[in-house]
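Complex shown without one protein chain; remaining protein chains in place.
In this document, chain identifiers A, B and C correspond to the written order of the chains, with residue numbering beginning at 1 in each.
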Amino acid sequence: MAIQDVTLAGLGRQQVLDLHYQMVLLRRFEEKAAEEYTLGTIGGFLHLYIGQEGTGVGAISALRPSDYVVSSYREHGHAILKGIEPRAVMAELFGKATGCSKGKGGSMHMYSAEHRLIGGQAIVGAQLVIATGIGFGIKYQARPDIVLVSFGDGAVDEGAFHEGLNLSSVWKLPVVFLCENNQYSMGMAVNKAWSVSSLEPRAAAYGMPYAHVDGMDVLAVHEVLTEAAERARAGGGPTLVEAVTYRFRGHSMADPARYRTRDEEEQWKSSRDPIVLFERKLREAGIMRDEDARAAEDRANAVVEEAVTFAEESPEPSYDALFEDVSIENAGAIAWRDKPSTPRD
Amino acid sequence: MAIQDVTLAGLGRQQVLDLHYQMVLLRRFEEKAAEEYTLGTIGGFLHLYIGQEGTGVGAISALRPSDYVVSSYREHGHAILKGIEPRAVMAELFGKATGCSKGKGGSMHMYSAEHRLIGGQAIVGAQLVIATGIGFGIKYQARPDIVLVSFGDGAVDEGAFHEGLNLSSVWKLPVVFLCENNQYSMGMAVNKAWSVSSLEPRAAAYGMPYAHVDGMDVLAVHEVLTEAAERARAGGGPTLVEAVTYRFRGHSMADPARYRTRDEEEQWKSSRDPIVLFERKLREAGIMRDEDARAAEDRANAVVEEAVTFAEESPEPSYDALFEDVSIENAGAIAWRDKPSTPRD
Amino acid sequence: MRTITYRDALREAISEEMRRDERVYILGEDIAGYGGTYSVTKGLFEDFGEKRVRDTPLAEEVIIGTALGSALTGLRPIAELMTMNFSLLASDQIVNSAAKFRYMFGGQPSLPLVIRMPAGGGAQRGAQHSQTLESWFAHVPGLKVVMPATPYDAKGMLKTAIRDDDPVLFIEHELLYSVKGEVPDEAEEYTVPLNRGIVRREGSDISIVTFSRMVHISLQAAEELAKDGIAAEVIDIRSIRPVDLDLILESVRKTNRVVIAEEGWKYFGTGQGLAAMIYEHGFDWLDAPIQHVTGKDVPMPYSKILERAALPTRDDVVAAVRAIVPQRAAAAAR
Partner (left out) sequence: MRTITYRDALREAISEEMRRDERVYILGEDIAGYGGTYSVTKGLFEDFGEKRVRDTPLAEEVIIGTALGSALTGLRPIAELMTMNFSLLASDQIVNSAAKFRYMFGGQPSLPLVIRMPAGGGAQRGAQHSQTLESWFAHVPGLKVVMPATPYDAKGMLKTAIRDDDPVLFIEHELLYSVKGEVPDEAEEYTVPLNRGIVRREGSDISIVTFSRMVHISLQAAEELAKDGIAAEVIDIRSIRPVDLDLILESVRKTNRVVIAEEGWKYFGTGQGLAAMIYEHGFDWLDAPIQHVTGKDVPMPYSKILERAALPTRDDVVAAVRAIVPQRAAAAAR
């Protein structure tokens, strides 16, 4: 069998290598973002996706471009995977006018109407009810799309989880609920927050199909998501997918992660790194050669470097931008009849 | 066997007859309240408990006086069963100063610190998180009490249900969650609101024991609640009880109940009336004689009549009461240094 | 012109807009089978079917989340919250999502979303069912907040709100639904802007600035004051955010005296905000401190007599006017 013809999980060689490249890209991107944060070019909160690449890449690769993705504040990865240029994501982190949210959103609020990335939500759990609404909008318009909503194990605790899953199920909406269970909210271990040991009974509580998947196995995630997406697209309603994963860094850049041991972290990093695992599998399957791995690294590095350069060189938002886009006509609180429509107060 | 020695569900004859009397009392009380509402002596919303007596009487009879009960706006029954004088409940409906909430609460906000009736909540679902807190307070102080929280099928849809049950379960709190599933919220049939056909999978979603019970069978409810209360008291954590029942009247006095058929109502009223069913059972078991039934009726009627007279004759709240009890020192929004502490604005 | 109720006016607006635009749909608790708690949506289920008239479970957060999410896909939802008291359960979606998405996402999404809800007291519904919290939402940039007082405005402003590309909180009043008023014939299409107040009665001695149900009570007060020769101008601001301050100031320049009348609580509320704006921009025209008529600063009591005492009345408005209008006008009339 020629190396080009190999398929894995129904994907051709190039597709499989693409998944690998995407994981590497996300990893490099986040590492760079961390660096820039330390330098002070990025402010606010910064939540890295490092360690969870297998889940995001596996999931979003199972979608069509016209499908929607809704995410939390840990969404740089989702944004890039959904098609936003890495440079526009980096520029957003830099708070530049060229950022995908014009510099007004920052790390937690990436958005692209064009790519149907319905942004970073910094209110834990909010994305669950919003995704329900997107699912309803799709169904109402009989579109062939679906919506994937990513959320953490902590979001499961919020009332929004309950309300969103129940309505999606009753109305049979085309929503895939993807819990990226990285086993901690901030410092709270999931077993102290949940009264159950997996989400399986929670899915049953909404009469919803459930799938458990190793979030460190990009192909397994891809397969599970493909099935869930197909069900949603075919009118079969929502699915709850639980991907077990781990964030290799603290919750945000500010978190020294005192609530877990360095040992535990080492264990995960050394034996469950989704990129390392995938590379091993690809090499064993004869799909990846050294040069492929190098090529992916080089390409990712180049893209990230370019993104930083772009972000650095991009202009700051103008002062005028401060008052733009509050509402459609920038009305302000007082509707002056004889003054410009943008009161500066 | 002499009629005095008969026991049913572990209860002696007098206890059993008491349950019957309590059901009759609640029925008469509510019928009278409906009458008074029509006369205009009672205002606001009025939600009657008629049809659900078997559930409330069965449940609260399984509790100790020091146990807490938290309820919704459909709580006249719970208030009386928990020990508040019917006259104080009626006076509250009349908005009189002698009402159990001094006339400031009304139908939806009965309360008694003495009897541990933690009142009517008019925000659907709110009682679920409050009960969780009461459970925590009990556990923190290592008291031998438990808390029973009553809520409707509609309250199950609120995020508060999820948050309350999860925390109660994780913290193993002494809470009994009693869903009085009367099959409609206001006009919404439960099968259109829930993605499951019973709460059994919802209990499982919180790793919580579940019990299904015929809410029209006062003894069955008593037994199930006794077990759940014992478990809670023994440190076994919360239980979710689903009592299937029916409200014989509209949601409130204002509801013509267009969303269900008169036929369906007739069915329930004619064949599932908890009082009729219990009377039949007691007569068949030889526990109740005609004179017992009459005595219960007479006593209930007398109590209700007395309650109305008391309410009618009670004084209105004074104008001063308007400004009392807003905060402990009635501070108001402005802390005047040289004026009386009760600013009238 | 016809005379219809506020309730019917709202229903007509919804119905006409649903007919005009397939993207408009309504959702909420008991709006279909039950016909709406206040019968506003009665009959719409029969007319438009289940696809566009959606009864939801009892879950306010997902009601607003659903409306918002669907708006992001291009729909134009009208969500009903059964009363404003329950908007607290959805306040995160309203304030942290609806008000901010356009801005924080760099202007990309439009949020053509209407949230209808009745507010207010006066029917002995107690502390948890009698609130009017418009100032909360009017405080938040990114939201529009309106409170129509008449059937004409109810219909015209709701139509405008539905066509607006921003989230609009459309606050009704429980005691206004049965109020009747003139409305153009059904064939006559009209709308009312969301940022213009209206002078309900002209006068030169005092400007009574008000909105929602207090407009009617203020008009009664004006009637009463007229007997004493005091000519009160009654301004219905209709929109709280954005507010038509020019209209108010024009009146102040004429009367030099202001009474603000609102049903809600006094402190850190709508009326104090309006007062501050009037002072800020009209300080020099004011001949007396602004008087402020409000609900009492207490949770709403159930008791009828206490509730009556808690709510602002016609006499309160009259007294507030009398406190600052010089006696000459009154005297001249006698």
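The rule we apply is simple: a contact is a pair of C-beta atoms (placed from the backbone, for glycine too) under 8 Å apart; a residue touches a chain by one contact, two chains touch by 3 or more.
Everything numeric here is computed off the predicted structure, so don't read it as measured data.
Enquirer: Quick one: which of B:G103, B:G152, B:G187 or B:P201 touches the chain that's been left out?
Expert: Checking each option in B:G103, B:G152, B:G187 or B:P201, the one touching the absent chain turns out to be B:G103.
Enquirer: Using the document's definition of touch, tell me which of B:G12, B:G137 or B:P209 contacts the absent chain.
Expert: Result: among the candidates, B:G137 touches the missing chain.
Enquirer: For chain C, which residues reach the chain that was dropped from this view?
Expert: Output for chain C: 85-86, 88-89, 91-92, 95-96, 99-100, 103-104, 126-128, 131, 133, 135-136, 138-142, 240-241, 265, 267-273, 275-277, 279-280, 283, 288-290, 292, 297-299, 301-302.
Enquirer: When the complex is taken as a whole, what residues of chain A touch the one chain not shown?
Expert: Residues of chain A in contact with the hidden chain: 43-45, 95-96, 101, 103-109, 121-125, 154-155, 157-159, 185-189, 192-194, 255, 258-259, 316-317, 319, 321-323, 326, 332-334, 343-345.
Enquirer: By the contact definition given up top, give the residues of chain B that touch the hidden chain.
Expert: Contacting residues on chain B, toward the hidden partner: 68, 70, 99-105, 109, 111-113, 118-119, 121, 123, 126, 128-138, 140-141, 143, 159-160, 162-164, 166-167, 170, 324-328, 331-338.
FYI, only the chains that are shown with their structure count from here on.
Enquirer: List the centre-to-centre spacing of chain A and chain C in whole Å, with centres computed as mean CA coordinates.
Expert: Inter-chain centre distance comes to 40 Å.
Enquirer: Just the number, please: Cα centre separation of chain B and chain C in whole Å.
Expert: 36
Enquirer: Rounded to a whole Å, what is the gap between the Cα centroids of chain A and chain B?
Expert: Roughly 46 Å, centre to centre.
Enquirer: Got the chain A residues that touch at least 2 other chains?
Expert: Residue numbers touching two or more other chains: 159-160, 162-163, 166, 170.
Enquirer: Where in chain C do residues touch two or more of the other chains?
Expert: In chain C, 57, 59, 61 touch at least two other chains.
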